[in-house]
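Note that one protein chain is taken out, while the other chains of the complex remain in position.
Moving on to chain A:
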Amino acid sequence: MAAPTFNVFVGSETGLLKGINTVKEYWTNLNTVATPEKSNEIRSLTWVGEHESEICVGLRNKRIATVKLIDNSFSEFTQFEQGNGDLRTAFYDRSATVLALESGVVNVWKDGELIQDINTGSNLTCMVREPAQPDTFSTGGREADLKLWDLNKPEQPVFLAKNVKNDWLNLRVPIWITGIGFLGDRKIVTCTGYHQVRVYDPQSQRRPVLDMSWEEYPITAMSLYRDNQVVVGNTHGSMALLDIRTGKLVHNFKGFAGSIRSIQCHGSQPVVASCGLDRFFRVHDINSRELIHKKYLKSRLNCMLMTGMRWQDLDSESAVEQISTEQNIGTVEQTPEGKATEDNEDEIWNQMEIVKTKTIKRKDVIADKDSVKGKKLKMKKK
């Protein structure tokens, strides 16, 4: 049980996976790379299953491995040869492996066989799985607008976005999606290489419900923070918190020297971690904008994964054991209990009264005020 605990994992361009403990402020490489080749580059890091116990590592040359967090051990790399182009994102769940390639092809493998081959359009740049529904994922890329797919119905996309209207010169607005995030109420947020942030609501319309622009360089990374804010970063090393209800900038974060490749907000704490081409891993406080943590990791950093563990827990010596026991509970015991609690919650919700807020029209308010004024005047007259 002597394996060190890490709460952040960073994949680098050299092919090294780095584990960082943000509380004790140390980091190490979790693997070694024998030959210097560009194809070893780690392109994607995703969780295996819902519990944060295993990481799926995807290399550029379509090789996949998993890392167990209990002892930070790598499994053997499996090569997936099918399809053109380099790997963009990969995830592994319930014995199925899903690979998204740069050519726009999404392959689903099961037991060493290719079972699905979805063509999502050309030049794929990102593929993100919906956290609430593991079978659905969305894709986007250069001249490939946002599409929502269901693995059970791979023939047609569930949702296909429509490009925004032509600009004031009546020219088509180019498409280049670089990041996708899922909001709680089934809305989708995207960021683009043409420095826009867009919010889609698949239930209401195909065009974005909000379209905002931020600075003038391609946005490369994005992470949602609570249900109405998003942290974005661009190629010029700027990172900012944007509000997606008002479409306005909240504040900027400082301290970056190069392009930001990956941003992730912590699930429960107001901190945001980022990494990128300047080889630094940084943690900022979202509210105070303060730089809390900064580490130089020697290689260009591509992707990052942060556990939802609270940092206070991380400090304790027995953190490793905690994780392992939590996982056991999660996999075996908690399922019936969890259901029971969910049912209880539903009941509570059902029992609650519906509180309605009366919406007062502006007209009425003005009329009210006028009447009051009138009364006052009358009083004076009297």
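In this section, a residue touches a chain if its C-beta (ideal position, glycine included) is under 8 Å from a C-beta of that chain, and two chains touch if they have at least 3 such contacts; residues count from 1.
Throughout what follows, contacts and distances are computed from a predicted model.
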Could you tell me which of "General transcription factor IIH subunit 3", "Protein ABCI7, chloroplastic", "Brix domain-containing protein" or "Large ribosomal subunit protein bL21m" is the UniProt name of the chain missing from the displayed complex?
"Brix domain-containing protein"
Looking at the full complex, which residue from A:Gly85, A:Pro218 or A:Gly247 touches the chain that isn't shown here?
A:Pro218
Of A:Trp168, A:Tyr296 or A:Trp349, the residue touching the omitted chain is A:Tyr296
Considering the whole complex, which of A:Arg186, A:His236 or A:Arg289 touches the chain not shown?
A:His236
Which listed residue, A:Ser259, A:Ser274 or A:Thr307, touches the chain dropped from view?
A:Ser259
Given the full complex, what residues of chain A touch the hidden partner chain?
13-14, 16, 29, 33, 36-38, 193, 217-218, 220, 235-237, 254-255, 257-259, 277-279, 296, 298-300
